[in-house]
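I'd like to ask you about the structure that follows.
Note that this complex is displayed minus one protein chain, with the remaining chains in position.
Up next, subunit A:
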């Protein structure tokens, strides 16, 4: 089992609904977020292209945040989900420094926090909150080992890229282009 997410940049409108849905689902404190929107514009008016993408933790197969964690708070759950055990975290911030995606933040309660792929929902067979809310249905989640999962079907016939492949982290977020 290998959980992953695909994001269709041709449909994302950058509305930030995924961000608010994550905030209310996971009680992310105001002023912080576990997912966010990136806007990239290329070209000169009027020959332009715009890419909008919803980003979050890449739940890397080769995850530097887990390797560098001195207490083992950062670890890998079943299905490859990278998560942090709050009470084991000493808030040293080594994982924040090591993440090439800038996906982690220091929670005001003193631990490091990040996207969990909504582990509490996924364990019940549900989608993540961001996937369930997205009005453009541009987010796809599921098990890469299952060829019929939403995420497998989404990347099957489309060109895609991952972010910062040079970091060698083997990220599990696929951006459809």
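The rule is simple: a contact is a pair of C-beta atoms (placed from the backbone, for glycine too) under 8 Å apart; a residue touches a chain by one contact, two chains touch by 3 or more; residues count from 1.
Just so we're on the same page, contacts and distances are computed from a predicted model.
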Protein name as given in UniProt for the chain not displayed, "Putative dihydroxyacetone kinase subunit 2", "Molybdopterin-dependent oxidoreductase", "4Fe-4S ferredoxin-type domain-containing protein" or "ECF subfamily RNA polymerase sigma-24 subunit": "Molybdopterin-dependent oxidoreductase"
Residue ranges of subunit A at the interface with the undisplayed chain: 10-11, 13-17, 19-21, 23-27, 29-33, 36-39, 41, 43-46, 48-50, 52, 102, 105-109, 118, 120, 132-138
